[in-house]
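Let me give you the structure first, and then I'll get to my questions.
All protein chains but one are shown at their positions in the complex.
Chains: A, B and C, in written order; residue numbering restarts at 1 for each.
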Amino acid sequence: MSVQQLFFVVFALITIFSALMVVSLRNLLHSALWLIMALLGVASIFAILEASFFAAVQILVYIGAIAILIIFAVMLTHNIMSVAETQTNRSWGIALVMVVIIFFIIITQISTWPGFNTRLQALNIPGQDAVLAFGTGLVDPQGFALPFETASVLLLAALLGGVFIAFDQRREKKS
Amino acid sequence: MIPLSWYLILAAILFLLGLYGAMVRKNSIAILMGVELMLNAVNINILAFWHYHSQVNGAIEINGMVFAAIVVIAAAAEAAVALAIIISVFRNNKSIVAADMNTLKG
Amino acid sequence: MNLIDFLRDPIIAISDWITNLFSNWGMATDWATFLLYLIGAAVLGISALLMTLFFIWAERKIIGRLQDRVGPNQIGPWGIFQSVADMVKIFIKEHIIPTGVDPIPYHLAPIVLVASVLMVWAIVPFSNTVYGSNLNVAVIFLLAVGGLGEVGVMMAGWGSNNKYALISAFRASAQMISYEVPMAIILLIPVLLSSSMSMNDIVNAQNIPYILVLPFGALIFFIASIAENGRAPFDLAEAESELVAGFNIEYSGLKFGMFYVADFLRAFTSALIFSTLFLGGWKGPGAEAIPVLGAFYLIAKSLIIWFLGVWIRGSFPRYRIDQMMNINWKFLTPISLVLFMLVILFSKLVEPVGQNMQYLVILIINLGLFFLSFRILNNQNKKKVVAEVGSRTRPVAKPDNLFSKDVSRG
Partner (left out) sequence: MLNQWLYIGIFVVISLALPAVAILLARILSPKKPNKIKNSAYECGMETYDKTWVQFRIQYYLYALVFLIFDVETVFLFPIAVAYNQATLFMVIEAIIFISILFGGFLYVWRKGALSWY
């Protein structure tokens, strides 16, 4: 096993263990902290994949923003579900069986694809090349200009919708 | 020197863990966390295939990166709106248990 | 190797020597590189932590002078060993763990907070040969590490089982995330001027320091970095009169010391980042030929910026939280977005003329926007009616004035 494979296995185990904690812990805030750990693990997987930009974006957007938002929401809605109460619904057994079955279906299906065992070599992308190509592609009219603008509209909709839903003017005025 | 299959298996495990969380948890914020895990698994897949295609074609593939970017943007939008809805429901119903959200009246 | 070569670039000389030593021992190149990185990182981290002792002493001394006090003056000449004594004291103090804390977040928070400050040092180029990591997304990494700091603050607030700590953690993280927005937008401009996100390339591209090209952008970045560090006048999170002490209230012993260290180290780290991005980093006369000179230039520039921050800390009163949020969301964020849009539009229009013309246009946009925004602010301030407190003859402090000149007018 090479050094790279060792690193991959370590980070993959960290990610999977943290994800397991996220779905199984009763205390929501602990779940959120383990979610941060899982996201960090995914970020290091991206770094091993030589997707530097996305490794950094993973830390910045997911941990710096989404996880913080989730923690804020947990604190805004706390004291509802006590820790002692069970956090899963009755059908967890069926769900578990289903998940395991789906896993085996996925693996048997994709392992028939000939490229399944391809070894990924180092790409050796020098300096800014990947980011440069990405940036040009985003605004290139022959490239992805339209999806990019649409993404901006999606973000706008999320901003307006989120503020509109969360911001209760009646109550704010009363207080 | 890591086989592509390792990434795919990791992504599958992560996705199914997220799916399990989204299916069985009562608390809607916990369901959202499961969805975030699923989106991350998708991104691992996309970037693994991006690496694979760049390696096969010998040039940097842009499509995969744009896909991953759109997934991140969608995840951000989804988290923002979903949490806003959860907070709003909490203020009206005093509950964020998903099973209790069975009425559309505000 | 002779002495002159060694003195010109001691770090590289030592690292070459270590590499040779490892290869003489018959170690594989991979492992030798790994060990070299490990040694380099450990030395850099430890020296950064030890430098904090000096910064704590210097800041106390300067603040003391600014407030007409002597500052530490008992231990050693000018009290220079005061912080060493403090360190020894805090090292052997009891760790009081209050009942009812949430153990994992409580114990992890100071570690995460210090780590989030230290990690920034990995990407700073100290001279043209000595740098930690030439990461190609260093600028985003810089912002991302700030996000880890917020997680540390939230963990401290949650773990402490104390209402004041939690309120303070909420305030601190709201402040940190808010001020990250103008910071990130301003960071885009050095990136587009040097068309690279690596710190080394940004320094190399600065034939003239970027502060001369975008003075207003640098000012916004400076204000945002002060607020991001949570230092006065933006130290809302530790407003003693309202919140007892801040999110570190339940900590004692060295755990509290770590919060202290993170606070003081972050002040210098952000000065380091500012001088790398806007003041040309290690660049200066003769720095290319003699790399050790570059490190001195960088430290000197950062010390000046750091001193400015301390000066501001010593002389400004604290903002209220609504004022602080207004400064960010209603002034810094829109103005930096407008600045960025104008810069990319106009510098593209004059691109055929040449780079100097581009720089000139960006400078004009900066200065124009600077004066325009302050005109608008002053006009708004004139319209504002402030209730009169106290007697008519004495000047009245107007809390709502951001940049007021005339305090006597009611």
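The rule is simple: a residue touches a chain if its C-beta (ideal position, glycine included) is under 8 Å from a C-beta of that chain, and two chains touch if they have at least 3 such contacts.
Given the structure is predicted, the values throughout are model-derived calculations rather than measurements.
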Across the complex, visible chains touched by the hidden chain are A, B, C
So which of C:D9, C:E59, C:D86 or C:E180 would be touching the chain we can't see?
C:E180
Option from C:M119, C:A232 or C:A295 whose C-beta touches the chain left out
C:M119
Among the options C:S83, C:N128, C:S168 or C:S196, which residue touches the chain absent from this view?
C:S196
Contacts from subunit B to the absent chain lie at residues 69, 72-73, 76-77, 79-80, 83-84, 87
May I ask you to list the residues on subunit A that touch the chain which is not drawn?
4, 44, 47-48, 50, 52-53, 55, 57, 60-61, 64-66, 68-69, 72-73, 75-79, 122, 124-125, 128, 131-132, 134-136, 138-141, 145, 148-149, 151-153, 155-156, 158-160, 162-164, 166-169, 172, 175
Taking the full complex into account, what residues of subunit C touch the chain not shown?
33-34, 37-38, 40-42, 44-46, 49, 90-100, 110-112, 114-115, 118-119, 121-123, 132-136, 139-141, 158, 160-164, 166, 170, 174, 177-178, 180-181, 184-185, 188-189, 191-192, 195-197, 244, 249-250, 253-255, 257-258, 261, 321-322, 325-326, 329-330, 333-334, 337, 340-341, 344-345, 348-349
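The rule we apply is simple: only the chains that are shown with their structure count from here on.
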So how far apart, in whole Å, are subunit B and subunit C when each is placed at the average of its C-alpha atoms?
33
Measuring from the mean C-alpha position of subunit A to the mean C-alpha position of subunit B, what distance in angstrom results?
5
Using mean CA coordinates as chain centres, what's the gap between subunit A and subunit C in Å?
29
Of all the residues in subunit B, which ones touch at least 2 other chains?
none
For subunit C, jot down the residues that touch at least 2 other chains.
none
Give every residue of subunit A touching subunit C within the complex, in rising order.
3, 29-30, 33, 36, 52-53, 55-57, 59-60, 63-65, 67-68, 71-72, 75, 127-128, 130-132
Which stretch or stretches of subunit B touch subunit A in the complex?
1-10, 12-14, 16-21, 23-27, 29-30, 32-34, 36-37, 40, 43-44, 47-48, 50-52, 54-55, 60, 62, 65-66, 68-70, 72-81, 83-88, 90-91, 94-97, 99
Flag every residue of subunit A that touches subunit B in the complex, lowest number first.
2, 4-5, 8, 12, 15-16, 19-20, 22-23, 28, 31-32, 35, 38-39, 42, 45-46, 48-51, 53-54, 57-58, 61-62, 65-66, 69-70, 72-74, 76-77, 80-81, 87-89, 91-92, 95-96, 98-99, 102-103, 106-107, 110-111, 115-121, 123, 125, 129-130, 133-134, 137-138, 143-144, 147-148, 151, 154-155, 157-159, 161-163, 165-166, 168, 171
